[in-house]
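Excluded from the complex is one protein chain; the other protein chains are retained at their positions.
Showing chain A:
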């Protein structure tokens, strides 16, 4: 088994997802099954193959470095759960 409950707990922490203790084992089983299934990619000879990161061969386009948008902070924060003025808020991070 590649993925055990400790691995799930670690990955969940990296992904910033709170996972209840009693779900760790079942998640470990599910994820392990999926990872075991994708292991079949090992059968494919990929020596010298360039990894394909995009569905097209296009080269990233250049554009002028100019501001084309903005100037409406009120609209930007309009959906924030707890805005104060034109600012987002978070729990205190500096002691």
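Keep in mind that, in the parts below, a contact is a pair of C-beta atoms (placed from the backbone, for glycine too) under 8 Å apart; a residue touches a chain by one contact, two chains touch by 3 or more; residues count from 1.
Everything below uses one rule, namely that contacts and distances are computed from a predicted model.
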Looking at what's absent rather than what's present, what does UniProt name the missing chain, "Thiazole synthase", "NADH-quinone oxidoreductase subunit K", "Glutamyl-tRNA(Gln) amidotransferase subunit A" or "Oligopeptide transport system permease protein"?
"Glutamyl-tRNA(Gln) amidotransferase subunit A"
Quickly run down the residues of chain A that touch the omitted chain.
3, 7-8, 11-20, 27, 30-31, 33-35, 37-38, 40-44, 46, 49-56, 58, 60-61, 63, 72, 75-82, 88-91, 93
